[in-house]
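With one protein chain held back, the other chains of the complex are shown just where they sit.
This part shows chain A:
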Amino acid sequence: MLAALLGLVALLAAAAPFLGRWAGRPGGWPLAAGLLALALWVGLAPPALGTSWFLPWIPSLDVGIRLRFDGLSWVFLLLVLGVGAAVLAYSARYLKRGPHPGFYGLMTAFAAAMTGLVLADDVILLFVMWEFTTVCSFFLIARTSPQAQAPAVRTFLVTVGGGLCLLGAVIATSVRTGTTQLSAILEDPVWSQDPTFAAVIAVLVAVAAFTKSAQFPFHAWLPDAMVAPTPVSAYLHAAAMVKAGIYLLLRFSPAMSDVLTWNVLLITIGLVTTVMGAVFALQRNDLKELLAYSTVSQLGLIVATIGVGSSAAIAAATLHTMAHALFKSAAFMLVGVIDHQAGTRDIRTLAGVGRAMPWTAAMLALAAASMAGIPPLLGFVSKESILDAMWEGSGAGWLVAGIAALGAVFTFAYCARMVLRPLPGTRPASLSGMSEGGFWLVLPAAVPAVLGVLLGPAAWMLDGLTSAGATAAAGSEVHTHLTLWHGLTPALFLSLAVYTVGALVVWRAASVDRVLDRPLFPFTGVEAVAAWQRGTVAFGARVGDLTRSDAPARHLAVPIVTMGVLAAVGAVGVTGLGDLRDTSRPFDWVLLALVTTGTVAAVSLRSRIGALAVIGVTGFAVTLLFFTLGAADVALTQLLVEILTVVVAVLLLRRLPRRFRRIPRSRAAVTGVVAVIGGLAAAVATFALTGRRGLSPTGEHFLLNAPDDTGGSNVVNTILVDYRALDTLGELTVLGIAGVVIYVLLESARALPLTYRDPVPVLRVPATSPLVDAETNGVFNRTFAKLGIPLMLAFSVYLLLRGHQNPGGGFIGALVAASAFALAYLAASSDTQRRASYFRLIGAGILIATGTGLLGFLEGSFLKPLHVDIGTLHLTSAVLFDVGVYLAVIGVVVASLDLLGGWPAPKQPTGGTRTEAPDPPPDPTEPAPVPTREPVTTGAPTKEES
């Protein structure tokens, strides 16, 4: 039944946008009828109290769609559905003609969210529904007009801030109590056993409710949100958004009513808000703004009453929530009618509304009278019970009741003001068109107003509902006996005092207006929220500025400096290092000198090609170092990589300036200091933390078992293709992706033009020199290539095959083969030749390696090598895997040679026609540039001659 109820409201919400589009404005009627039917169902044939329903949602966290129906849910369901029906019916006449899918969709979704909120018996679900109402209200306000967006954002920020408090409370309580079931949490003994915890949760829940119910100091958003159309305001103020905060307070009241923090916080804030809101309301001339502050004030009164915590107070709060829903929804809709008909809602220009619109005026007067607490209306009954409960409350009850009565004085005054100013008198000429709104426009507004009248004398009819709600919210059985006449109670005398003083204020209205017609505070709440919002955004921008940069240096400096800090900490904190083994050999010092020379030269040279050349000195020195360290495979790899890096870099140098910029002294100083600190840290850490132990157990295992395990005696190669083949497969994939990325990068962002527009040095050679012409200049290379390339390719295959036993293997073989391709490329006299389709090479390599890995499943696992002995010949699938390595690495290097050497960036990976216009030919008046490999004359052969 509960699921059916929630499902039906959700169904209405789903249908609403379509109704709003197809039926237009009258789409409100069926929606109102639907909500009204559900309200009647809940009102006349409610489910049994305590009915619950459960659907697992996140079973591992014990979170579920738990629904539970009790007295409190009953009261709020009636408000949500009943007021919702009235507001939607009103909208059907109030809105402009035309489609309103968004408005109807959001309003009904709002009703669905509130229904879910008041039925939720799971704190996670409660939080989700709570936030859902926030989102609905945001869109309802924001979609009104472009000017409404700032208020909508402010509303959203304030209420989401409260939502975060609720989330904190929800998580803390569910962790502490071990369940997310709301009813179980509220009955948990932790609330009485741990006062500190209870106080923290009390503050969190209270703040969440304060933001939602617009309590001081979060009250600013509610008047701010007045930019929304009247039906939205009516629903927000009477039953939906702000009542969610009241619901939350009442819901947590059983657990919290004995927590002193809760009582003090709610009573203080509530009383401050009720007086402040009433005074502000008295200041306003815009009827809608007046009503907005009146809501703030009335909710403050309810919050303070909940804070008192006694059964009588809870019952009074429940009753006043209902009374407020009736008179506030009526008042908003009626003000909307006046606005609709008269085109203004400023009480200084309105006059004679009573004559022009007698029905509307009468209803507005009834709603205002109920709000002012005048007998025999429902507002009187509820306000009497509030004052009574406050007076009887523990502590300084007379003081609490006295302050509440002070708020009531101002309430009386603004209610009189909103009736006595616009309604009497004769209609001025400026409002000549003003006449009664249509019957169907006034009816939805009149119903709650009339109910407020009828339910005053017949307050006993609300006994059942109020008792049920109060029983749920007080945590103990409550029976109310609502009646107009309670005898000569203190509350009655307080009410009489309120009427007397209130009448005095009304009588001296002109003087009061003069006193109040000025800002009471140096700044408004809206300004405060806006300033806070701007400050937050500005602060976020400052924080973001630290990393908002295109320059790599700024980002790279962070890990480097962090490394320095780590080294400093380590230098102080690390002790107990092992003994240093004698690791240095005399030749190492030579290598150190070479590395230092190359590095210093690379750092200080300003010629790009020079820097590239001297960095090779470092590379070759490191290569030698690897060789002396007993790593022939690594040394060979490093050697080949050095060569290929230089080849690729030289291809790109043509597109860049010839010289680096001069580094400014300040930058050189800063980066120099960072570099020296980094170098020192690295050196000290290497010295302290390495070279102090013997052979690693893993290394020992490989050394002892590799020949038997794999049939290979080159242990490094067996690690690559047998033991840790998965790593190697991953590496191949990375290489392949690098090739693809280079291609994509050059396709999406065109490379710089081939010849950088620098002053080009004149090559001082005789015109007959072979250096002038690329074709003749390449003779030596081409001749060597014819001989060398087949030899290199054959040697690369040999290296590949012998790798399992001797230095060599897929990587080294591939790099040799790639060098052969590089030679072919450099020797070619034209760029039009395209190499083998490198993407196929990459793909074939990865496929072969993966396929070999899949073969391993024959022996039980991915990449497990297979061994076959044919006579004395030992074959292993690891060699096949190495072939995959070989092909992929060749593919990547050839891809980069081809893509980066091309002119311009090729459009087709495998050659084909070029569609892009070439760069303009060199200006004949300029000095002849250094001949490049591009054909200078169109008649030059495009293929090397065979």
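Remarks
Everything that follows uses one rule, which is that a contact is a pair of C-beta atoms (placed from the backbone, for glycine too) under 8 Å apart; a residue touches a chain by one contact, two chains touch by 3 or more; residues count from 1.
We adopt the following convention: contacts and distances are computed from a predicted model.
A chain of the complex is left out here; the name its UniProt entry carries, from "Polyamine-transporting ATPase", "Multicomponent Na+:H+ antiporter subunit C", "ABC transporter ATP-binding protein" or "Sulfur relay protein TusB/DsrH", is "Multicomponent Na+:H+ antiporter subunit C".
If you put the hidden chain back, the residue from A:His100, A:Arg284, A:Lys383 or A:Arg417 that touches it is A:His100. Among the residues A:Leu680, A:Leu791 or A:Leu854, only A:Leu680 touches the chain that is left out of the figure. From the options A:Leu167, A:Val498 or A:Ala611, the residue with contact to the unseen chain in the full assembly is A:Ala611. Check A:Arg518, A:Arg542 or A:Arg581 against the missing chain and you find that the one touching it is A:Arg581. Only one residue in the set A:Ala749, A:Leu787 or A:Ile870 touches the chain that does not appear here, and it is A:Ala749.
Annotation: of A:Arg518, A:Arg542, A:Arg661 or A:Arg764, A:Arg661 touches the absent chain (contact as defined above).
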